[in-house]
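The complex appears here minus one protein chain, its other protein chains still in place.
Up next, chain A:
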């Protein structure tokens, strides 16, 4: 069946319908990762967006349940050049085609994804509609498309109740570091510590749209993790006296989260060590007086170079954000830039002064993408007084 992607500027791409036949309007963004399509599909940060994969061959290795970053896909629409008709991988349990149908996610295949990407690059992120209705009338649909606005997506994707995740290696962590059949799995596959002696650390994690691998990354470093819904009050969290607080990634415009910002301000004022990623990083900045702004077309992919300003080292990072902290608005008595994007010099992380807090824009939990910055979780462990 034919499907159409209609952009707010009137551009129409004609392709084939995949997944749900449902019509959807959302923000259209592109992701340049060559692997990890399932991680992208299940990343709650894409809530409110239709994602175009720039890599043209998608679905080659099927659906491997362990790769999901949450229980379901959250994105509004999926745009690909070609879906493999026959996935092949020893872990594959299903096809992307069926996966999209099962979760009622509409999509379009067979379009020139590169042309779409170029358009988004030149014009900036745009709204678009995916539809299977051949009789659409541009003059009718364009105003609807233009007027679309993402809401408080965080409240859509966050958990409804706190959940507890005990410390330790999870089964779904298996395919992480090394050759399994050849050697024993080291408990600290991505760290360089001497093991996990001593007491467990208790981490309170505020689920703003968390990717599972953030939780797993803490669990396997010996943390008991309690995951709280986004609307949880600071008092409730601080009342449990956690060793550290983790603010996660999540979808949407950070300024759509006034309640979370308010509570995060309180967390800031406590003396609890805090580590924040992506949306968490932006919310902490907003909570401490800095400003955020929308980027032209964001950073979404697994190849962004980020310089650690304290060492000069450059790490290749996984990224997914359409908003950024405006460095010029950061009060130098509150925080200083700790990481910067080598390509466009945008802010990639802040170190808060006189606080045990640091926040990053990129994704040290990877999944998908490079694991080069996974050491940041070790730093968080140290901040909480644990063994590195």
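Assume contacts are C-beta pairs under 8 Å (C-beta built on N, C-alpha and C of every residue); 3 or more make two chains touch, one makes a residue touch a chain; residues count from 1.
By definition in this document, contacts and distances are computed from a predicted model.
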item	value
Hidden chain of the complex, named as in its UniProt record, picked from "NADH-quinone oxidoreductase subunit F", "Carbamoyl phosphate synthase large chain", "ABC transporter substrate-binding protein" or "Sigma-70 family RNA polymerase sigma factor"	"Carbamoyl phosphate synthase large chain"
Which residue of A:12, A:169, A:295 or A:316 touches the chain not shown here	A:316
Touch with the omitted chain, as defined above, among A:17, A:54 or A:232	A:54
Contact set of chain A toward the excluded chain (per top definition)	30, 32-36, 38-39, 54-57, 60-61, 64, 66-67, 81-82, 84-91, 112-115, 117-118, 121-122, 174-183, 186, 190, 301-305, 307, 312-314, 316, 342-343, 366-372
